[in-house]
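Below are the C-alpha cells for one structure; questions will follow.
Missing here: one protein chain of the complex. Every other protein chain is in place.
Right after this comes subunit A.
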Amino acid sequence: MLSAFFIFNQKGEVLISRLYRTDFKRSIADVFRIQVVSNSDVRSPIITLGSTSFFHVRINNLYVVAVTKTNANAALVFEFCYRFINICKSYFGKIDEEAIKNNFALVYELIDEICDFGYPQNSEIDTLKSYITTESVVSQNIPADESSKITSQATGAISWRRPDVKYKKNEAFVDVIETVNLSMSAKGNVLRAEVDGHIMMRAYLSGTPECKFGLNDKLVIDKSQGGGGGDAVELDDCRFHQCVRLNEFDATRTISFIPPDGEFELMGYRSTSNVKLPLRVIPTVTEVGSGQVNYDVVVKANFSNKLAATNVVLRIPTPLNTTTADCKVATGKAKYAPSENVMIWKIPRIQGGQECIFSATAILTTSVTNRQVWARPPIDVDFQVLMFTASGLIVRFLKVFEKTSYQSIKWVRYLTKASGGYQIRF
C-alpha cells in the first residue's frame, strides 16, 4: 500500500509531504522531481525505479503523488488520488497551489484521516466535514455522545450520511449530464459514438430518506411492460455510488438508496446504441496547390426547434505553415489562432433545425524548408444542449420515503454536451 503521499507544484516544490511508512526518507521527493516534474516527456502516470513506484495525477498546477514499495493496487491508488482531489474541491472550492498552501494544516489533518499506514479509510466528504473543520475545536468540549455519533457514522453501514439532517424545504435535484464522444470519418461515417452519462444528484432531504429511482432503461421497461417500449434506452453498462444497493439492482433493476446529504454522483452509465448526435458537421476542405487551403464547414442542429445548442465552439485545424487565414461567417464569430494552428468559430446559440455556414481560406508559406505532411487533426466541436439527452435517457420517477412522510419537491434537468471528444475528421 501507499508509503508516502506528496503534493508538488509545477516547479517541483513540495507543498504537502506525508510519509506513512518508515521505508522512505523525505528526500524521495527529489527523485520524483527529477524523474517527472523536470522531465518534459513523461510517458506514464506510473514510474517504477527499483522497487519504488511513483503514481501521479496532474490537476491544475499540481502533482498529486503517491509512492509505494509494494505491488500496490494501482487502481486503488489512483482512485484515492481522485478522491483526495474531490475532497479538496469540496472543502476549498477548488484545488490548486493557492488552495493547498492556504489550507495546508487542514490538508494534513485530512490525509491523516483518510489514509492510515497507506490504507485508504473512510473518505466520505459529508462525514469528514462533521469532524474535520477549520473551526477551532477544543478537545475537551466535544460531548462524548456527539463524537460517538461521528465515529459510528465514519465506520457505519451508511457512512456517507449524518442521521440528523434537517431541511425546512425538502428538495432533490437530479441532473442528467451526458457527454458525447464522437469520432466521424472524413467520409461522414460514424466511427464511434458514445455517450458517457452521469446522473448527479443534489439531495436536500431531512432525516434518513429512502429513495427509489427509475429510468427508461430497456431492461427495466422490458421487465415491467413485457415488451420493449418504443422509447426504451439500451445502456451498455452502469455503475453506482456506494449508497445504491447493488444486490437489489441486480435482482429487480430498481435503483434504491439512502442518499448522502448534498451533491453526489448517483450513477454513471455508457450508451453506444442509437446515439442521437445533436450537431452534424460537414466539412469540405480542399488544398489548392501547396499554398492555399479552402474550407467550407456546415453545422446543422439536429434536434427539436424548441431546444437550442449554446456555447458552440468549433476548432478547425490549419496546416502548420499557415501564415494567414481569412474566415467568413454569418452566425457567431470566427478567428484564426496562429499559436494553436486552428481557426476558432464561436456560436453562442444555434436553434434546433438551424444551419450555420463557415468558409475560410488559409494561406500557406511556400518556403522550401522541408514541409512536413500535414496530419490533418480532426475538427473538434464543443457545445451544450439543455433538456436533451443524446442517449434518449429519461428519468421516469424519483420517489422519496421517509418515516415522517414529508412532501418533497424533485427537479430534473438534462444536459448534453461535448468537450474535447466530439471530433470530425476531414
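Everything that follows uses one rule, which is that a residue touches a chain if its C-beta (ideal position, glycine included) is under 8 Å from a C-beta of that chain, and two chains touch if they have at least 3 such contacts; residues count from 1.
Simple rule for what comes next: contacts and distances are computed from a predicted model.
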Hidden subunit of the complex - UniProt protein name among "ER membrane protein complex subunit 1", "AP complex subunit beta", "Ubiquinone biosynthesis protein COQ9" or "SUMO-activating enzyme subunit 1": "AP complex subunit beta"
Residues from subunit A at the interface with the omitted partner, ascending: 1, 13-17, 19-22, 25-29, 31, 43-53, 55, 57, 68-76, 78-79, 81-82, 90-93, 98-99, 101-106, 108-109, 112, 116-117, 119-124, 129, 131, 133-140, 142, 144, 147-148, 150-152, 154-157, 159, 181, 183, 185, 191-192, 194, 196, 236-242, 246-247, 249-250, 265, 267-270, 272, 372-373, 375-378, 380, 420-421, 423, 425
